[in-house]
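A single protein chain has been omitted; all remaining protein chains appear in their positions.
Let's look at chain A:
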Amino acid sequence: MSRQITTFFLGNTLFGVDILLVKEVYRHMTVNPIPNAPNHLLGLMNLRGRVVTVIDLNVCLNRLPETNTGDRRLLILKTREEIKKYINNNQLNDVFLGEDIVGFLIDKMDDVLTVENEEILPPPPNIADLDEDIIEGIIKQGKRLVILLDVTVVLELVMNAAVEAENQ
């Protein structure tokens, strides 16, 4: 079975997320900050009447952001409800997205890749100073490597960080 992966840059590393999880890529953003929130919770945004929690993926993954902010986009994810059918049809692994809409702030969008399941390799240990939990797999695309993110883990990370911030 083949999958389509949306790829994007954080700094100069290429990351990927299954395209079935992505609702849209959003360009225009006015984000209202949340006081007392951990750094990676950038704020809230109004997306056509729905509230989007904006997460700075660079902060989440401990990377330095690109200095050129002109290409920045929001990768708006779907909600649990919206991906239910893909999970039921086994098009997706069981990803937990929750009921709230989340937007990942990324530095630059890249192509959409179509890959076979076999092409997704297990993550080698200690890759690119990332926690290996957060990586679902590695895709080799010619010379380039794409780190496929495990969105469930990323979101959990955000949740836990929010708890810690409040407890401090």
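Please note the rule applied: a contact is a pair of C-beta atoms (placed from the backbone, for glycine too) under 8 Å apart; a residue touches a chain by one contact, two chains touch by 3 or more; residues count from 1.
In this section, contacts and distances are computed from a predicted model.
Of the candidates "ABC transporter permease", "Spermidine/putrescine import ATP-binding protein PotA", "Chemotaxis protein CheA" or "Oxidase", the chain left out of this view carries the UniProt protein name "Chemotaxis protein CheA". When the missing chain is restored to the complex, the residue among A:M45, A:L74 or A:I120 that touches it is A:M45. On the side of chain A, the interface with the absent chain consists of residues 30, 32-37, 41, 43-46, 48-51, 53, 55, 81, 98-102, 155, 158-159, 162-163, 166, using the contact rule stated above.
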